[in-house]
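Of the protein chains in this complex, all but one are displayed in their positions.
Residue numbering begins at 1 within each chain, and the chains themselves are lettered A and B in the order written.
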Amino acid sequence: MTTIESSASGAQPGLRARLDLPRRITLAAALVVIAVVVLLLGFIAWRGVQLFIGAGVPITQIFTTAWQPDPLSAGTNYGLLPFIGGTLAVMAVAALIATPLSVGLALFLAEVAPAWARRIVQPAMEVFVGIPSVVYGWLGLVVLVPFLRTQFGWLGFTTGFSWFAGSLVLSLMVLPTITSISYDAFVVVPADMRSASFALGTTRWQAIRHVVLPAAATGVITAIVFGLMRAAGEALAVQMVIGNAPVMPTSLTKPVTTLTSQITLDMSDATGTWNEALWTMGLVLLLISLTFVLIVRRLGNRRAPE
Amino acid sequence: MNRALTADRIATAVLWAVALFVIVVLIAIIGYFVVQSIPTFSISFLFSDPSDTQLGGIGPVLWNSVYMLVLTMLFTIPLGILGGIYMAEYAGDGWLTNAIRFSQELISSVPSIVVGLFGFALFVAATGWGFTALGGALTLMVFNLPLLLRLSEQAIRAVPADERAASLALGATKWQTIRHAVLPVAITGIVTGIVLTSGRVFGEAAALLFTAGLSTPVHYDFSNLNLLDPRSPWSPFRNATTLSVYIWKSNSEGLGAFVTEVANMSSMVLIVMVLGFNLSSRWLGRFLQRRVSGL
Partner (left out) sequence: MTPTLSKPLARPSLAATPSAVSRDAAVKLHAQNVSVLYGGRVAVRDVTLDVPEHSVMAFIGPSGCGKSTVLRCFDRMNDLIPSATVTGRVELDGEDMYAQDVLPVEVRRKVGLVFQRPNPFPMSIYENVAYGPRRHGLKDKASLNDLVERSLHRAALWDEVKDDLRKKSGLALSGGQQQRLCIARTLAIDPEVILMDEPCSALDPIATLKIEELIAQLKAEFTIVIVTHNMQQAARVSDRTAFFTLGEDRAGYLVELDDTLTIFTNPANQLTEDYVSGRFG
């Protein structure tokens, strides 16, 4: 780890060599990342468990479905299931909507599109990514929600604010992520393999279906998980259109809630135990995203041995 | 064979349809905002104050967005570049490096609202500052630093080994090599990374809700240069509601008579700014690339 000192630098050779200042400084900068993670996990975990430690709420209670946080009304209950259920439900349906579109788009780009089409679609993807979450939320609020209410009221959309609206908006936001990672997975399949299939007299779709898709399967799954990860993280757009009703998600056409929405709604006003329950929700959200990180790592490791 | 051929034709048509559908949706989204904004838009919208009764402007919040961007990048850029240098030039394969990478992965997956909560706990509550631009900037740094660090690392790694070898062979130290041979070449990628990260910072809202504050600024007196005065728009120790947060607010409280128009135009401005960042990061990258590769 000694460095060769050039006499032109003018510094004391021996001292510099031992300290290696540049290395330490840059290392310190990189360590900030670790420090931040540790602090973040620490703070959220600490505040998150206050509900149990400080206010004495039993852990099992958060797995109930009744959300009555107001200390002034009788029978307070901090059931978080509606929010956990809502978060997962909105994520799941968003993935259901986005996946076929994303994988199809990725296949289009990787296998079917002529160069001119790619030059239009790929930048379009970047535009999609660039649109901030709040803008999607706002659009959902002023366009989608009224549309669902007026045109599809007969399906059950009373106000338009609903699980479906949340998932639809979310699917738009995760579409570019799933598309780009799937595309990477398809492109990596060796050209040789497609050629081999063609040489045996198959159509292009047969080659895609029987060679490319199976070969890229792990990559596509990773793409979907990444998309879900982003979905779990996207806060505000969903909050603006789901109606924020603290009930378990039972109907696609009715308002639901998510962990994120409740936090953003109540954080400014809630005090005491109510406030601590919100922190616990933040902790749950953090744990959900950590789970996804671990899943992605597992998927990555499974691919590595090939 | 017939079935296979038909299947092929159907599949091809479906894939084209998907691509077309996505493009149409995108055009519809952008088109909606353009159409809605054009009748009411004027340049003064960007600079005038918000109003409850008339069609106000977004001057103060736009200022806040820019201010937050600069403040955030002030912290993020040096740390990001230095950290990127470490990861590209000094880091080995040991547990420390793995820990850093794992941390990067973790942070990039944490929901921004949770980052906002963390920012609140640390920079608002624990420090006693209350809602401040500084708190918001530090919170934004939490997840933008790993991003910029990774982009810088990639840019530095992309510098060919030959350049380093030549420098070292002339007797320069590692640091001199980095400073004078590697960084100038990597600067292209680093600048691209900075601009890209800026786009993300500009559009962020969730992390700022409980750190930089929610209240709508009424008017900013730019002649007040006292950095410690929370009424001065130059001070980091004040509420700093940004454009994104402002749009989010449109969904909750009544913001006055022209909420919809203002939110539509604000959205248009946001889209243009973020797209501007993304596009210019690419052009800038190409432009700098040509400059640096000796023309």
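Note that in this section contacts are C-beta pairs under 8 Å (C-beta built on N, C-alpha and C of every residue); 3 or more make two chains touch, one makes a residue touch a chain.
Here the structure is a predicted model, which is why all the values come from computation and not from measurement.
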{"item": "Among shown chains, those touching the left-out chain", "value": "A, B"}
{"item": "Listed residues A:P71, A:G156 or A:P190, member touching the removed chain", "value": "A:P190"}
{"item": "Selected residue (touches chain absent from view) among A:T76, A:S162 or A:T202", "value": "A:T202"}
{"item": "Missing-chain contacts mapped onto subunit B", "value": "1-5"}
{"item": "Sites on subunit A contacted by the missing partner chain, in the whole complex", "value": "114, 190, 192-193, 195-203, 206, 210-211, 214-215"}
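Here is the rule we use: only the chains that are shown with their structure count from here on.
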{"item": "Computed distance of Cα centres, subunit B from subunit A, in Å", "value": "17"}
{"item": "Partner subunit B, residues of subunit A touching it in the complex", "value": "3-6, 9, 21-23, 25-34, 36-37, 39-40, 43-44, 47, 101, 104-105, 107-109, 111-113, 117, 120-121, 124, 126-135, 137-139, 141-143, 172, 175, 202-206, 208-209, 229, 232-236, 239-240, 260, 263-264, 267-268, 279, 282, 285-286, 289-290, 292-293, 296-297"}
{"item": "Subunit B residues touching subunit A - in the complex, by the definition given at the top", "value": "4-5, 7-8, 11-12, 14-16, 18-19, 21-23, 25-26, 29-30, 32-33, 78-80, 82-83, 85-87, 89-91, 99-100, 103-107, 109-115, 117-118, 120-122, 142, 145-146, 149, 171-176, 178, 199, 202-206, 209-210, 214, 244-245, 247-248, 250-251, 260, 263-264, 267, 270-271, 274-275, 277-278"}
